[in-house]
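To keep things clear, I will list the structure first and then write my remarks on it.
The chains shown are only part of the set, and none of them has been moved.
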């Protein structure tokens, strides 16, 4: 089951191996009757990429939004850098499944939106946003509007927006689900490369076992409603070098099969 | 809505406003509002006069005839526009013009063309209701999932069958259009009767205003409002049923 | 039994319509069924007569006939124009003062407007604006409140102004105007097709008008006898006899039902007011009037 | 439907140029107008109704009224209550709608009123207004407001309510204050539907002012209509009615253009 909680209280310095995000006894009940999450105790280490995997409706999105501070848990607490979360904070940034771009704003303004709300001056925020728009591979598209982009490109804007605010933790809810297979595959490879450049902590919700195994340092499997932590796995896969090599590593294949055997029974 | 932990039902707000109305009326704060209790008292007076029954009959008759014509013509027109691109290009502009035109300005024309009595009121109801029904039907037809049409074609459905599928798929939009048409039709019947000639409810309005019967006037207005709202609610219910039955479309 | 003769009025019946209502009752007693319909303005009533939804209309549709050549003809002159131009004496004292000022009349194309236009010509003045406020009582009310300072009202409301305002309201003189206020008209088909009924009706109109001319008190008696306008509040009903007494004195109700010379006067008046383009010299009265029923009725008496 | 025959097969270059020609919306509009006017002209010439003028008679009457100044004067008269009424409806309607969209308790108290006003035949109130406020400007302005405001309010309310929840979450997650959320996300996201409501409201406002001018006292356009009807100048009456209909339609489409140029940068150049 869940990891044993590490000592957490009172540390002001946050060494690299201490958890940057910690959930303690999270419960979530919707409308008094629907128990979505039950006693979630998890730790997310700085600089790691964690996937939340589980059957549909098990509470993945709910958990991610609680960590983001967008939802309040019914019981329990989320701590980021040791401080309890009471709402959204500058150290966390969200990437949305449906992109959540403003249709009336250009790529650049969308990417700079987090900074705009923080009151960063126009010239500076546009410079920073421009940098990340390039980093996610959209150089030249700065003045386009979202409806002029494909799904994959729109999600790249969402990613640039999250990167631009320079948060430590990136929370992504099925970021590739509205994107076609081949684009998705490319995106995954880009994400691995991006991780090497940016030292961020990623928490990704996904339905894809391959994606989880391919991308993450750690996989949290949730059980069907009420969502509990069923298993925490640490794939030991070398992600340096050719990304294609990962997909044929025996550890990758074994883990994928393992997880599939565990989840198959819940499918339909 | 909850207040101090208690759930307050939605219609409670209406009671609040009725109380406000009564106070405004009692203290004569606004000329427009006689005390609500006075209006209620007039209500019984209004519904028991013989002319009310006759007015209600004429009004209901004109309304129902006009609306039925509008439903039939609106669905037909919408289908035509939805299925035949050339017809759409020719007619779409007019449907939109009539939708945003001040139709009350047309009533004098209708009056001259159709006479002073019921036909004009019927045509007015028709004019108020038909365009929105046509436009919604058109939207429904155009939004029928192309793959559903291809499906019917690829499984060898006949023309009639395919038209049936288009109609059934467009049903939620058609009903939404009819609901709007029903509401607009009530406006049409009132405007028609007010402008055209002194028949039906229009006659009662003149009677009350010539005799300075404010309470009666409001009572009649409330009856009309209640009629319009119940009709809209009724179609809304039907719509929900279809929406549920049809599930998430597309 | 025939279909009733349907009379279309452009307004709801009031005290001023009692003479017509009495004549209709009397015609009915002589076996001509009559029916009254109200429309919400005079021009709607014309449309009703034209389209056959009514047989007889109330009004003076000279301009309408001139412009449309519609097959309708007037056949009985019910009243002459008796209106009282009134000004607030604190503001104006004569026609000359109204030059460049605003006056308020009944409606576009009405006799009240025509009268005011004619006065403009006669006195060589020009109003800055003519605004329309239907209803003599409404205009009188506005004058009492001081929102209107120059208008034109009927006898009853002129009396009201004098009662309430005394010296404050001054009547301006009008001379030599003989114009029809209201007439009865009908479709030519009706005039021909139902000539006998029309004759009976006109006979009763003439009789009633003469009776009232002799004795205005009769209106009150006959109202009760026939139960006319039963739901009229008592205080309003009580106005009937005084109204007719005064109207008869003022010569509002001619007893001859009209004659071709009146048509010429009407046309001169309306042309002066700019409402018709014809002039009396070139116009054949039969374009507007059918004196047939009136002549037959007169010779039958 | 989807099995359109490719132009290359249908008729070579001619076929495709016809196809391209017929794709031009302006051409269809002109064609549609021309057809309508032709039918009107022909119907008028058949004299099926003594009061039905031909199209060209109507057009001539229109220009006559333009040049003798009566049309201009009438519009000046009509526009006064219309503009006052619309400005008031816009101000009150949009703020009330947005307030209802943002605050539950405002919604609870006010929504039933506006729903009633939108669904019910408010025109029935016009004689009542006259009754109470007389025949002046106030009554006409109120008539415009009664018809225009409900739809503006309800649409503004729905527009705020229909802002995609993920956009709200987005603004919140990037630390937007409530004020930033409202001004930077809710209002821009709600503006298309709000403007749709405003367009409907303006159309209703036209209806209201015409009704007022026909029912309360004939002034402006209403006066032109009734006057020309009373003297059987039917071509003038038709011209007046056609002009107010056209005016309303043009006003509504200009409003749409304005919305696109001012608030919808992403749609510029699309239509």
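Order of writing sets the chain letters: A, B, C and D. Residues in each chain are counted from 1.
The working rule: a residue touches a chain if its C-beta (ideal position, glycine included) is under 8 Å from a C-beta of that chain, and two chains touch if they have at least 3 such contacts.
Being a predicted model, the structure only gives us computed values, none of them experimental.
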*What are the copy numbers of each protein chain across the entire complex?*
A x2, B x1, C x1, D x1
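Quick note on the criterion: only the chains that are shown with their structure count from here on.
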*Which chains contact both chain B and chain D?*
C
_Using the contact definition given at the top, which chains are in touch with both chain B and chain C?_
D
*Average the CA atoms of each chain to get its centre, and name the chain whose centre is farthest from that of chain C.*
A
*Mind having a look at which chain is the central one, using mean CA positions?*
D
_Distance between chain C and chain D based on Cα centroids, please, to the nearest Å._
41
*Averaging only over C-alpha atoms, locate the centres of chain A and chain D and give their separation in whole Å.*
47
*Touching two or more other chains, which residues of chain A qualify?*
none
*Where chain C touches two or more other chains at once, by residue number*: 47
_Please list each pair of chains that are touching._
A-D, B-C, B-D, C-D
_Of chain A, residues touching chain D in the complex_ = 65, 68-70, 87-90, 92-94, 96-98, 100, 102-104, 106, 113-114, 116-118, 145-147, 161, 165
_Contacting residues of chain D [partner chain A, same complex]_ = 164, 166-167, 169-177, 180, 184-185, 188-189, 263-266
*Which residues of chain D touch chain B in the complex?*
1-2, 22, 25, 28-29, 31-33, 35-36, 49, 51-52, 104-105, 108-113, 116, 118-133, 199-200, 203, 206-207, 209-211, 214-215, 221, 225-226, 229, 234, 237-238, 241, 244-245, 248-249, 252
